[in-house]
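Working notes, structure below.
With one protein chain withheld, the remaining protein chains of the complex are depicted in position.
For reference, chains read A and B in written order, and residue numbers begin at 1 within each chain.
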Amino acid sequence: MANVNIKINGQDLCVDEGLTVLQAAQQAGIGIPTLCYHADLALDGVCRVCSVEVKGQRALCASCVYPVSEGMEVLTHSPKVRNARKVIVELMLANHPQDCLICARNQNCELQAMARELGVQDVRFTGDRKDIPTDSSSTSVVRDPDKCILCGRCVRTCQDIQSVGALHFSGRGWDTEIVAGLGGDLADAVCVSCGQCINRCPTGALKGNDPSAKIWDAIYDPAKHVIVQTAPAVRASIGEEFGMEPGSRVTRKMVTALRMLGFDKVFDTDFTADLTIMEEGSELIQRVTKGGVLPQITSCSPGWINFIEYYYPELLPHLSSCKSPQQMFGTLTKTYYAEKMGIDPKDIVSVSIMPCVAKKFECDRPEMYSSGYKDVDYVLTTREAAAMMKEAGIDLPSLEDGEYDAPFGITTGAGAIFGNTGGVMEAALRTAYELITGEALDDVNITAVRGTDGIREATIQVGALPVKAAVAHGLATAREVLEGIKSGRYKDYAFIEIMCCPGGCIGGGGQPQPTNEEIRKKRIEGIYAEDGAMELRKSHENPAIKAIYEEFLGEPLSHKSHDLLHTTYTPRSQRTVKSEKPTKVQID
Amino acid sequence: MAFYRAHILVDSGTAAVLKGANAVRNTLIEEIKSRGLDKEIKVVETGALGLAGAVPAIVVYPEGVTYANVTVEDVPEIVEEHLLKGRRVQRLVYKDDTPAVVKAAGSARSAEMRVVLKNIGVIDPTSIDEYIAMSGYEALAKALTAMTPEDVIAEMKASGLNGRGGAGFPTGLKWEFTAKADGDIKYIVCNADEGEPGNFKDRLIMEGDPHQIIEGMVIAAYATGAQKGFIYIRGEYQQSVANTERAIDVAREMGLLGCDIMGSGLNFDIEVFKGAGAYICGEETALLASIEGFRGESRVKPPYPPTHGLFGKPTVINNVETLANVPHIIVNGAQWYSEIGTARSKGTKIFSPCGDVQYPGVYEVPFGSTLREVIFGMAGGIKSGKKFKAVLMGGPSGVLVGEDALDRRLCSEDLNPGAGALIVLDETKCVVDLIRNCAQFFLHESCGQCTPCREGTKRMVELFDWWAAGSGSEQDLMLADQLATTMALTSRCGLGQFAGVAFKSSISLFEDEYLAHLADKSCPAGVCDMDKVEEEVRA
Partner (left out) sequence: MESCNSNCCVQCDAEVVAIVDKCGRTECNLIPILHQLQRSMGYVSNEAMEKVAAELGISVAQVHGTATFYSLIYTKPHGKNVIRLCDSPPCHLQGSGAIRDAITKAIGIEPGETTSDGNFTFETVSCMGLCGVAPAIMINDDVYGNLTVDAIPSILEKYFACCCKEGC
């Protein structure tokens, strides 16, 4: 690409001609404040705080969308620019609750940070402020439109990254609102509960539906036996909430912290990830050998399940019938574990810590009562778990290591890599290869399915059998894959892994904010490091898995497995209007 | 074609129809028939004659006598006296001391120069024959047979025609960008979303002479290589939609649209797109979003529409008046055109004075005419014997000027005319009240995408509401000024960028009036209701 010569704040620069002024300034180490801009998203240029002075232009230009050109002269912090930015932020604050002290995003809010950075010390505009009720109808996502600055990041996330379009702009001008579906409750909209909107919201307008008050109650209720499971992705990200670098592995510190919080037992979801591999792998072998529907698609990502139920119900037979590791875990705690420990399952409160808000929806599904009780009672996101730790005065980074409790404490690297895109596929291949060929893998690192490209396709030689597999993450790419299945493009594929969120669970909607490609890559590195450090790296070699089959389940796909570890899916309609009778009104 | 000894044109513009023009026309037809004159005299409906203050109006040809304020009761007398006996009904004749608007009616003042409006009130807008009889489609024939597309663009550039929608970008240059842009398909879009308050000139052209626009668009298509055209007409302009759609159908039937136009091999067709009520769609990128089925939200520029327009394809977007100028330039030549007007503003401009003038209406004058000529010479000056106070140039997004501007020339070198609206205030009007009303307009019409415009228009209205209720303070003026500056500098599109311009221009001109409202809590014009309780107003 050709270069152009530009001048920013008097400094001569030679930059790629395709850059925006913002990018060129960033390269030169000049910071320009942004709000609607997000590295993951298409450019929009609506908040206008990144405005800069470009010589020859009557008005200021939004640097996030303005391309550089030869000879351009830019001032990023002239008095004109600084004054205008301050007024813009003042305007935002004038229409904002300004209840920072009691906001979920206090000290982690981009608007708050910007007001401080720009030195806004007064809000001179006093007048109407929007007053729209908070929408807590969804078990996953809570929307407080009063805190919304209409930057549109959530809309672009929902439409472009996830191709869902549950959120959009409605109305016009001062009355513009971001609404769900037809303007009603989020729970009534075609929302897949992924929470990607939360991750990219600069303010407290979007957050998870936080059950921590009920969990505190359970912990301090002597009649309750409160157990917690921790998802694979949480260990490589929860440290961020305590100021640690993304990807920092804090698995055992987290165990200590949870024990300090008062959980009776601390278990690892990696265990049921291993179990998923046994069940899902066996299901795949059965489909291949007995002529089932192929390609088989993974089913551990609940946002993804919601998506296919809404948009491609005709493809549901492709889904593995396996429950997600969270739900397998929930069922086992209230059956196998309860039995083994002699605890009445009604006294068990099963909590999970997930990188995900769709898990909150999943645990509420009517299909998820196979133990006879609600299999998982509460789901805490990574963020909410960290908040509980802080409330309990726990400083995670300074803790000693702890160990997970038996019987669900022994896990493998295969379970750990469920936390990132490609991980389920790699874990499945490690086991399938050895079970089918009876030979040991030379190298357990199956790098062909790793990486962060939207869709990755690979053919893996399993003995004499070439197995074609594909991996996709993010629902817009999932949609491409599903269209490919419909058009026959994947007809000779055996197995496809689909994760709802970009990067897989490490980029989930319950993860620490902010998020971007770089952060997600660091978390993935953390997960693979965890895998590499494990003694056991293949699910079928997990002795606890062997034990549970011997003691309780019998064998993979046994009757008991089917009853407890597998599920069914529900086609959903995109038509949500239930109670409207059109009134005929004729003008003319 | 039948020959008639006389034609009677009946003004059937919106203003006339609502004052009973249809009844007048029907009575006229009956009366003529009952006297057995229907083989000799033809009654023709025309678009608005521009006599908004004196309708219903009719013009009798060949004499070119205009009768104004005609009622159903007057019709028998006109038929009896004028058509049978050849004597004018003097009490109804449009007087010479009233403004001269219709050149064809024989009473035009020398200052008005009708180029684009030359057929208005002269021809039946539903008749393509009459348009053709007035040299219509001659320009298209000339372009297609005697000129290359490059010649057309060169001619347009040489003419100096600038866009008439307000921004004034050179039309030839715009066409050239699109002609040179890569694209398997290109579009010509006519911006007929005339929404700036005070403007109603495009409505007159569409209602009175729609073929001119079609001809201009086909020539643009030939010059740029476009295949498809849209005329985006605001949803409120039902008559314009009807007349334009009918004209398109007739033109298509005659082979002037569609495949192989005039045997030249040019394929081009036009569709009318009816807007749905949003001023912002007058902004060109918002207009494109609207045609594509989206919210009328402006898009990031660059890239600009000539290379990345409708559906991402190269697109020429021109205002109605701009396109209506095109046939005249092609027929008469760039040389002729560039001699009209001033050094930087070529040709004529249509103005629509309204507000406190005696004869609100639509007048076409060469660029460089003075504000006084239009307001006093044509619109008859201030009505009811009051004094002139100010004029809002181009509408709410324009500047407010006072008496000292009356002798300034209307052209880009001097007083920028904007889209042509002249909202005139007499001495009894309050400037604070006017600007408050402008602010309300922008609040209602902001698309809501960008922060400064969405939030700023709201705060501006609130400040003005307080001032007009006697709850202002002098510091407010500084705050409002800063707000207007920020909106002008940082808004995403023209709407927000120009929303505070009228306010800013009014402060220096009418500082006393602002101070009276803010410091003395009084409205000198007695328009604002200043005695509300402060606490209630400014909670």
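To be clear about the criterion, a residue touches a chain if its C-beta (ideal position, glycine included) is under 8 Å from a C-beta of that chain, and two chains touch if they have at least 3 such contacts.
Note that this is a predicted model, so its numbers are computed, not measured.
The omitted chain makes contact with just one of the residues B:Val10, B:Ala223, B:Ala278 or B:Cys450: B:Ala278. For the chain missing from the display, the contacting residue among B:Gly47, B:Gly121, B:Gly198 or B:Gly470 is B:Gly198, taking the whole complex into account.
For the chain left out of this panel, the touching residue among B:Arg295, B:His328, B:Lys346 or B:Arg459 is B:Arg295.
The missing chain, though absent from the display, is touched by one residue of A:Asn83, A:Ser170 or A:Ser212; that residue is A:Ser170.
Only one of A:Arg58, A:Lys290 or A:Arg575 touches the absent chain when the whole complex is considered: A:Arg575.
Residues of subunit B that touch the chain left out of the display are 14-15, 17-19, 52-53, 194-200, 203, 234-238, 273-279, 290-297, 311, 352, 354-356, 360-362, 392, 395-396, 421, 423, 425, 429, 433-434, 437-438, 440-441, 444-445, 447. Although one chain is not drawn, its touching partners on subunit A can still be listed: residues 159, 165-172, 179, 181-183, 190, 574-588.
In the analysis below, only the chains that are shown with their structure count from here on.
Every residue of subunit A that touches subunit B in the complex is listed here, in rising order: 43-49, 51, 58-60, 62, 65, 67, 80, 83-84, 87-88, 91-92, 94-95, 124-128, 149-150, 169, 171-176. Note for the complex: subunit B touches subunit A at residues 278, 295, 300, 302, 443-452, 454-459, 462, 479, 482-483, 485-486, 488-492, 497, 538.
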